[in-house]
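Only one structure is covered here, and it is reproduced in the block below.
A single protein chain has been removed from this complex, and every other one stays in its place.
Coming up: chain A.
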Amino acid sequence: MKENKKTYWKGLEQLTNDSEFVKNAEREFPDYLPVNGSEEGSSRRDFLKLMGFSLAAASLAACEAPVRKAIPYVNKPVDVNPSIPNYYASTFASGGDYASIVVKTREGRPIKIDGNELSPINKGGISAIVEASVLSLYDKQRLAGPHVNGQKSDWATLDGAVKSKLPTAGVVKIVSNTILSPSTEKALQQFATFYGNAEVITYDPVSNYGITKAAESTYGQAILPTYDFSKANVIVSFGADFLGTWISPTEFAKQYAQGRKISKAKPAMSRHFQFESNLSLTGANADYRTPIRPSQSGLAVLSLYNAIAKAKGGLTVSAPAVEVAYLDQAAKELLANEGKSIVVSGSNDPNVQVVINAINDLLGNNGVSVDFSKPSNFRKGNDARMNQFVSELKSGTIGGVIFYNCNPVYDHPRGSEIAEGIAKAKFSLATNGTLDETASLVQYVAPDHHFLESWNDFNPRKGEFSLAQPTISPLFDTRQAQESFLKWAGVETSFYDFLQANWNASLIGTQTAVTSAQEFWDRSLFNGVYSIPSESAAIVGNSDVASAAAAISKSYKADNAGTELAVYTKVGIGNGTFANNPWLQEMSDPISKVTWDNYLTVSQKWANENGLKMVEGATRKAKVTVGGKSLIVPVLVQPGQAYGTVGLALGYGRSKAGRVANGLGVNAYDLLNSANGFVNYDVTDGVSVELTSDVYKIAQTQTHQTYMGREFVIQEATLGEYKENASAGRYHPKIYKEGEFVKPSKISLWSGHKYSQHHWGLAIDMNSCIGCGACTVACQVENNVAIVGKQEVLNRREMAWIRIDRYYSSPKEATTNKELEQAAENPEVTFQPMMCQHCNNAPCETVCPVAATTHSSEGLNQMTYNRCIGTRYCANNCPYKVRRFNWFKYHDNKDFAAVNIAQNDDMGKMVLNPDVTVRARGVIEKCSMCVQRIQAGKLTAKREGRKVQDGEIKMACQTACPTEAIVFGDMNDPASKITQLLQIKEDTTSALKEVNEERAYHVLEEVNVSPNVWYFTKIRNKEKSEA
C-alpha cells in the first residue's frame, strides 16, 4: 500500500500554528477538567464521583465470596478425575461381623459403601451397619494420635514405653474380638512370641460360643458351620434372628430370599417356623410364629428332637412336656423334607446347640444346609476363657493387658470387673480408635486406622478370602494396629509388605490361573475376594443328647411363673460398637420403628394388666431388676412379645462412645451373666419389672401399627390361594361410569404423558422384602438426607426418603375401626417399602403454585429445590405421604451439629455425595429415583455411543437390598428385568402400561394417580384355611 503523504489539519489553528493551539496540542481535552476539585472546595461532580466510588467499592466488598479452601492439584494423581468416582473392593469387618464391599470414592474421599457382588458370602448384599460405617471414618471423636496416660503423645514415646515396660510387666494377655484376618493373627502371634508367649483371648460382644462349644462336643471341632437357608424347604428357628442380627444376617437374608421368591412358574416357597420371645425381624417374616418363654426354649428344642427321633427310630430322651403351638406341625414338615430343611437356635447354651446338631444330623441336613465341613470364622469367642481371664485380671495376676480393638469394659457382662482389673495391671494398652469405655482406662492408647484406611486380609470361611485396601490416606496420626504389633515385636516390615507376602505365600499355590505373584495380588485386590472351591461333606458327629437333655431338663422349666428377660440386638445398632453413628441411631428399628433409644419390650397383655397405653410414643419408665442390678428404662408395648417376658436391646447406654451415642438408652450388658461358662442372653430367674410413674416419649417413625384392613394398601394371600389363583389377595377397585364398572385408570382428567425414550419404574416384591432397613440407610448416604435428632423425630419430622412401613395384622375378629386399630396379640407382619411413587398423574405436580415439582420426559416426578417456596401443598396432597419438608436449616446449624454430622462438621461433610444438593431450609424434598445415578448411567451410555443397558443403572436402595426385593428399570425396554417381572407385553410409549403380572398392584389404585412403582402381593406359606 502506498504511503499516504497527505496531511490533515485539525483546524485552521493548526495550520496557522496558533499559539493557543500549540499550548493545548498535547492535551486530550482542550478544556480544563476539574479532576481534583475546584478551587472553592469539592464540586458536585467530585461528590458524585466519590459517592460512586464508595458505592462501587462497598458493593464489591460485599459481593466477595467467602474464601473456601479448594486447592487444585499441582500434579493430578493418576485415576483421580474430578467428578468421576472410583470404586475399590475392600472388606468391612468388625469383630466377626463381615462384609465384602465396594467403596465408592470421589476426589479421594470414600463416600459410599456397596456390597461386593463377587463375594460368595454376602453376594452384593449389605447391612445398615456396613452401609453407615463410612461416616465413622469422618468421626471427629476418633483419636487423632497416640495417648499416654490420657495425654496426647507421639508414636516414638509410645513405642519406647511399650518396649521398655512390657517385657517386665509379667504375664501378658491380649484381648480381642473375633479376628478374621490370617495376617493379623500372624502378626499378633509374632508379637505374642516376642513377649513370652502372650495369650490371645477372644470374646465376642454378642457371643455364639454355644454353637462352637456344641460343635466341639459333637464333631470334635470348636467351629461355626456354614448355614445355607436357600437349601431348606422348611426352616425352623428357635430364637435365632438370622435375618436381622444372628451371625451373618446379610448372607442368610440372601439365601432366605431365594426360597421366598415365587412366580407362576415356581409357585413354591420355603415354610418358616419361628419360636421366640421377642418379635424379631426373622419372626416377623415367619409363616408360623409362636411366642415362647426363654425358659421353655430348651424344652421346645428337646420336644422337637424327640418327635423327630421317634419317627426316625433314634434315641429319644425324657424331658418335661411343653405345650408349644405349631411344634408338631414343624416336626411333621421337617420329616417330610429330610435333607432339605434347617433347624437353628439362637441360644448360647451349648446343651441346646448339641440337641440342634442332633436334629440336623437326624434330618440329614448335615453337610447340606448346615455344613460343618466348611467352618465359618465369624465367631471365635470363648466365653469360658474370657470369664477366667476377667477373674485373673481382677486378682492382679496379669501384668500386661492389651486390648486389640475391643471394648470389654462396655460390652462384656463383667465389664465393671474388667474396669477394676485394668488398674491392677502394670501395663495396659488399647489399640481402639476412640477413647471409649476401655481405652479411657488404659495407660497407652495406640489408635488403629479406620478400616477404610487400612490394609488387611480376611478368611471369613474355609476357602473364602478377601482383602481390604485403604481408600483414603489416614486422616489422623493413627497407625495400623498390626503394624504396631510388628514394630513392638521388633519386626520392621510394613504391614502391607507383611500382608502381601503372607497372602501370596499361602494362597498362590491354591490356584493355577496365575503364576506371577504380582498378578495374583493385583487380581485378588481388584476383585476383593478369592475363593478356593471345595465340596461340602457331612461330618460324622456324635451328639451326646442324653446328657445335654439332662442338663436342659434341669435348667429349663415348662411353667415358669416369673418374668423373664430376653436380651437381643437391634438391626441398626448391633452390639453397640457403631453406636456413635447418627445414621444408625436415626434408622428406625425394623420392628418397633423406634429411633435413638433402647426400651423394654412388653406384651400387650402385660401392658393391659398394668394399665399402660402408648399414644404417639408416650409411655412410662419401668425399673428392671436382675439379681440386684437395676435399670430404669422406658417401656414399649410390643405385639408378638411372649407373655411373661420382656426384651431389652444391647448396644445402648454408652458412656464414652462420643457425643452422638453417649447417654442414649441403658446398657443391657450389665444384666447378663456368664456364670454357667457361657454368656446367657436369656435371663429366666430373678427378673422383676416395676412400672414407675415417670413418663417418657419414645421417638417412633410410625405410631399406627395396623393397616386397618385396607386392601388398597396391603394386598396379601396365602400360598395355597396363590396356587389356585395367581390374583389371590388382589383388590380390584372398580368405578361406576356410564352404566358399567371400569378400572380407575380408565377415567382420567389427563391426556397422559408419552415417554418416547425411557420410562423408569420400580417393582417391589413384598414377599422378598424382609424389612431389614438397609435400603433406608443406603438412601440416606446416597442422597445426603439430613439427620434431625431425637426431638425432631418425636415431632414427626424425620427426613427419610424411603421408609419401610411395618404393619401388624389386627385381631381376626376385629371389625370396627377401634378394633382394627389394635394389633393382634401375635400378629402377622407385613413390610412395605414406601418412597415417592413417581405418579404419572401426580397430585403434587398440579398443586405447586410455582411449578417446582414437575414431570420428566422419562416418567420421574422431579423436585426442583431452588424453585420451591415451601407451601407444603404438595406434601399434603401426596396420598403416600413421602414428601419431606426442611422445617429448619439442618446444615451448618449449631442446633443440629451434634446429630447431623455429615452436614455440619467440616470433616463430616467429606462424606456428602457431591452429586446431590444439600437442601436448604424451607424446601420440600423426596425420593428422586436416584436421578443422579440415572443421569450418570445415561451419560456413560451416550459417551460410549450405545443404549443404556438394563441393570447398568441401579438405585441406592436397590443396591443395598440383600434380598433383591427392589427392581429398577426401563419399562419401555422390552428386555429389561422390570418389564419381564411386570409382564408388560405391548410395546408402548404411553405412561399407562398394561401390566399382566397378577401379583403386581398399585398402592391406592382407586385414586388413579398412576404410580410408576408397582408392588407384588405378599404371599404367606400358610394353609389356605388359616388366611
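One rule holds for everything that comes next: a residue touches a chain if its C-beta (ideal position, glycine included) is under 8 Å from a C-beta of that chain, and two chains touch if they have at least 3 such contacts; residues count from 1.
Just so we're on the same page, contacts and distances are computed from a predicted model.
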Write down which listed name, "ABC transporter permease", "Molybdopterin oxidoreductase", "Electron transfer flavoprotein subunit alpha/FixB family protein" or "Thiazole biosynthesis protein ThiH", is the UniProt protein name of the chain that is not shown.
"Molybdopterin oxidoreductase"
So which of A:Ser440, A:Gln511 or A:Thr846 would be touching the chain we can't see?
A:Thr846
Candidate in contact with the missing chain, chosen from A:Pro85, A:Gly196, A:Gly339 or A:Gly922:
A:Gly922
Hidden-chain contact residue, picked from the options A:Met834, A:Val899 or A:Leu912:
A:Met834
Quick one: say which of A:Pro879, A:Pro914 or A:Gly937 touches the chain that got left out.
A:Pro879
Based on the whole complex, identify which of A:Met708, A:Ala897, A:Val916 or A:Leu992 touches the chain you can't see.
A:Met708
Touching residues (missing chain, whole complex) on chain A:
615-616, 702-704, 706-708, 710, 712-713, 792, 795-798, 803, 805-807, 817, 832, 834, 843, 846-851, 867-873, 875-877, 879-881, 884-889, 920-924, 1003-1004, 1006-1007, 1009
